[in-house]
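A single protein chain has been omitted; all remaining protein chains appear in their positions.
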Amino acid sequence: MFLTFVTFLPLLGAFALAFIPKENEGTIKQAALGVALVDFVLSLGLWMGFDNSTHAMQFEFSTSWIGAWGVNYHVGIDGISLLLYVMTTFLTAFSILVSWNVKKHVKEYMMAMLALGTGMLGVFIALDLFLFYVFWEFQLVPMYIIIGVWGGPRRIYAAVKFFLYTAVGSLLMLVAIIWIYFVVEDATGVFTTDLIFITKHLDVDLGTQKWLWMAFFLAFAIKVPMFPFHTWLPDAHVEAPTAGSVILAGVLLKMGTYGFLRFNLPLFPHASYEFIPFIATLSVIGIVYGALVAMVQEDLKKLVAYSSVSHLGFVMLGIFALNEYGLQGALLQNLNHGISTGALFFLVGVIYDRRHTRLIKEFGGVTNYMPKFAICFMIVTLSSIGLPGMNGFIGEFLILLGMFQVNKMYAAGAALGVILAACYMLWMFQRVMFMQSNNPENEKLTDLDLREKILIAPMIVLIFWIGLYPKPFLKTFDASVSHLVTIVSPDNFRPGKIGGSHASTKIDKALKKIEKQTHKKSH
Amino acid sequence: MVELEYYLILSGILFSIGVLGVLVRRNAIVVFMCVEIMLNAVNISLIAFDRYNNQHDGQVFSFMVMCVAAAEVSVGLAIVISMYRNKPTINLDEFNLMKW
Amino acid sequence: MLQLAWLIPLIPILGSIVCGLYGLKLGKDKVAKIACGGPILSFLLTLIVLLGFLLLPEGVHVWEQVLFNWIPVADFVVQWGYQIDPLSLVMMLVVSGVGSVIHVYAVGYMYEEYSFYRFFCYFNLFLGAMLILVMGNNFLLMFIGWEGVGCCSYFLIGYYYDKKSACDAGTKAFVVNRVGDFAFILGVLFIFNQFGSIDYTTVFSAAPTTLVYGSETATLICIFLFIGATGKSAQIPLYTWLPDAMEGPTPVSALIHAATMVTAGVYMVARCNVLFALSPLSMNIVAFVGGGTAVFAATIGMAQNDIKRVLAYSTVSQIGYMFLACGVGAYTAAIFHLITHAFFKACLFLGSGSVIHGMHHEQDMRKYGGLKDHFPITHITFLVSTLAIAGIFPLSGFFSKDEILFHALMDGNIILWGMGATGAFLTAFYMFRLVFMTFYGEAKYDLSFHPHEPSKIMTTPLVILAGLAFFGGLLGIPIIHGWHVLHDWLEPVFHVDSQTIIDYSTQHMIAAGHHVPTFEALTHEPSHNVPLEISLMGVSLLIAIGGITAAYFFYIKFPKLPDTVMGGQWGLELVKNKYEVDEHIDEYIVQPTVEGSFYLWKGDAKVVDGAVNGAAAVINWFSKLARPYQSGFVRNYALFMVVGFLAILIMVY
Partner (left out) sequence: MELFFFIPIALLSVLLALGVVFNSSPIGSAVSLIGMMLCLAGVFVLQSAHFLAILQVLIYAGAIMVLFMFVIMLLNLKTAEDSVWKSREHNTLLSVLTGFLVLGLAYKMVEIAMDSNFGPGMPVKDGFGTTEAVGTVLFTDYVLPFEVASILLLVAMIGALVLAKTKID
């Protein structure tokens, strides 16, 4: 029940905001921020009360919702979703503070933000396919409104594209959900959409698994977004207001990767194994392609958007390594990307607020006028590049480690992204922050104010915390991930071959073989 | 004793006339009147069945239909007035705002 | 006492944070105290740790301090731990010692800069990262330091961030280093895949019994690690960033791009000597790349006119020597040369800094000349260091270089020795060319201003370093092995258990049905042919003197000679332009990538997004077909209703 309360608190807040007269903008903002912060603190409470040692769902709550169809309101949280959940509440509060200076329709904006919060949180806790689908579609609406009303010049195009692209993808998922519903009914005689029950009882042959997998894949791949389904992302990011971009990068994209972890892997383990080359190829293409395209962008936000394509490629690669390193790396990289890219979007927003342009060529020499901003921007940039000691590195390294066990070439291809990331980020940084100013307007830039400092500080703390002491985060994932690995481990599907997770056993076996043979010869 | 069928035939014919009116007339008020014809036609069959089955449910239904008709006419005519205010005509061919 | 080890890298990092956050408020003097205090404290702590290490019981050569589990994922557990062993102690002493001296110098050099604090923030951070690099007990922790120093180097090269050339150089350094890091990461991945761990102790103790001598895996691991090293240590093919890195302030060039960071690659290869021992092919590659770089960079150095660039190419060349030594298995010699090089090259850079400082930031040697009277201390110290680098008896460079040449001949072959000898000749030549052009001959600068020796805070470090460059050779005198302190000291680290390797590999090859070689290279014990050694010393001394004499003739005796001999030769132009490597990389790699990316972007909008919008357009087209039926007229809708109603009637009845 607590979990439900935390999830719906923002929505309640949004309703409550409706009763504040719209002239009292200050009150509205404070109330919205208050609700979001309380929600964040409560979600931290969830983390505190979370038991790391088990993979079972916690804070579980289930009650019949649409009894006639066997649809339950079933929510719960495990190691995979917990930190995404916490990050969502964090970023919701963050984005509300980011958009403190929103000018038009303040009340509606804050209501949309809070409603969006509930939609996103719901996605991460739903343990019922139908409920999941409802939340999945629900969060589209506030985001659509945020882009469409408070966005840039081409906002309508971007918002419609975002909405339709995502919705079209998820339709096939709905078809698959219904299919599963009837398959499970056939097998067990129970009409239910309960995920836990379905995970236990879904038993279909490989061919069907592949089709169902593809249907889910499309919904999630568009959301991630994987190459070649990524084109909505730059448009949406460029047009969205700053807070919208932060949420989009920080949470919405994670819903795609989360979907893979929650549905594709446990429901269709064999199909997932079969599709490793497919996903890995797309991911590596995404990593390199995203990086290359990011390099030549003229718009800062577009650059960051394409870099997201590249980073999310890493996450997907980690997930489909199907071993603990890769999965934990992917989960950690999810958080990292949320933090680093969220902070990047925020910082781009900071200079956009001052200069009303995001074109790289308009800037230059900004360091002279905004030294504190420059330091923060540098730290975030380096974290995005994946400098060791900062958050990005741990995730990327674990992902590479995981993929390396599966296939060395994919890992090598992905590691190319590490070089390219340095190229595009540093080149951008150089052109914006260093050298001489190209425009006298830049000389009027003022440094970070108190609100902006408050905003960026936790991000920087997190960047170093995860980089230097990621254990609390990794431990949270641990039990759930190892459970997931037992389900999806490639060992289950390739008899006679030894899995990648224990290289030392490989050596042991090889040694024993040699000993045996030498033994024979000596006789 | 008149057979039930006669009433039903009357109902059907009146209904068709109402439909014809809705389809061919362009004066909004006349279209409304034709809708009233259709509603009345339905009432006839409701009441006819009512007596046939010797119960009162149908009459209650016609009562409801009258309520709805009254509501519909009051709102509908208000709409006609506001239409007229926007554009000094009630020719339905002048109004195609539902087109996107 | 050993327990204090964890403080050693932490202190400079804390200093960096303090300087960075409060530097502007504290004022320059306090910043200077904090910034110099940190490294000096680290150096003292290192001495204490050294003492503690010496007091360890007999036979214990490694002491580890694990602070916490850094990345624990399933069976992949990376500790944040420091390993104290002879090799890391040597590196720690060099880094913190030379680092402290250069910090003090930098206070004087940078004092007029507005963002003094920013400089020391980076500089201290660099020192901390470098100490982590050498102290880490596993590859990933080394990688933290590895990238950390790269990052600080990026900051410091781009210290004058409003200069485009400085920014370009910084970005270039970072990116080129990243190419190396990419390989390093792959190497680490291979190591984990092979050994199931990335801790030094586990990997190096397991290596002889898990890797087959000369096997593909061993070679791949070594080659990837070595590519990483070439990036950091500026070897062919990833050397191009180092000369550009001279855009940074001179103390940076001294500390980062001469004494410490660029030798990290050598440290790494030396650290992984067990792995390299298992792969003869990669050893050869290391040796030849090192030797090749030594000669190649020296030729470029001969024709440069920027004083710092000459020194930069000299650094590249000297590191080539170190790799040459590693490649022939003479790790002690490599580390020896690393140490002496740190002394004399730091001194040279700082000396050049003094000159540049005194000459109002003029770096072109053609505009110097006859400065020896204006810079008496600088002149003397510079000369000492130059003699050391040229290899004149009994200065430090003589011993270390000679040991490398000796091992190149004995453990390698005549070609490697030839490379080394050529390099030695060229080094002596271009270094004395530099000295002659700067301190001797006619004054070519604008006589209206008076060059002046910098203050004491800058000359004291010079004297210290020159002293070290003079006496540093005493660490190891090649002939008399009993006196070779460094060799005995490092023996536990560089000791390779050949017998285990041979046993395991033999066993494995027999099992796989391969022919078993005799493992000559492993069983081969270097012989101590004292007469040969002494004659080689004589030869190398002659070579050095030959180089100096040539430089004397070219630049003092007959200043016109260079132009008459070399003028108009195509070779000179080529060398002056650094073999046009940068231009070719730019033309064939960078530009096509950027242009290709541009087309990729356009393609992204046209093709990938076009497909999406195309799908939408198809639906739109169908919708257009349906549009006339949505006329907006109420009657039309009513008509459709009736049609539908009738259809239902007809269907149902």
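When the chains are written out, they are named A, B and C in that same order, and each has its own residue count from 1.
Throughout what follows, a residue touches a chain if its C-beta (ideal position, glycine included) is under 8 Å from a C-beta of that chain, and two chains touch if they have at least 3 such contacts.
Quick caveat: nothing in here was measured; it's all calculated off a predicted structure.
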Visible chains in contact with the missing one: B, C
Interface with the unshown chain - residue positions in chain B: 1-21, 23-27, 29-30, 32-34, 36-37, 40, 43-44, 47-48, 50-54, 56-57, 59-60, 62-64, 66-75, 77-82, 84-85, 89-91, 93
Hidden partner interface residues of chain C, rising order: 639, 642-643, 645-646, 649-650, 653
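The rule we apply is simple: only the chains that are shown with their structure count from here on.
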Which of A-C and B-C has more C-beta contact pairs: A-C
Centre-most chain, if every chain is reduced to its averaged C-alpha atoms: A
For chain A paired with chain B, centre-to-centre distance based on mean C-alpha positions, whole Å: 57
Chain A-chain C separation of Cα centroids, rounded to whole Å: 36
Overlap residues in chain C, where contacts from two or more other chains coincide: none
Footprint of chain B on chain C - complex, ascending: 630-635, 637-639, 642
Chain A partner contacts - residues on chain C that touch it in the complex: 20, 68-76, 80, 140, 143-144, 146-148, 151, 154, 158, 161-164, 167-168, 170-171, 174-175, 178-179, 181-182, 185-186, 189-190, 192-197, 210, 507-508, 510-511, 593-594, 596-598, 600-601, 604-605, 608-609, 611-612, 616
Residue ranges of chain A in contact with chain C within the complex: 161, 164-165, 227-228, 230-232, 289, 292-293, 295-297, 324-325, 328-329, 365, 367-368, 375, 382, 387-389, 393-394, 397-398, 400-401, 404-405, 408, 411-412, 415-416, 418-419, 422-423, 426-427, 430, 433-436, 468-471, 474-475, 478, 482, 500-504, 507, 511, 513-514, 517-518, 521
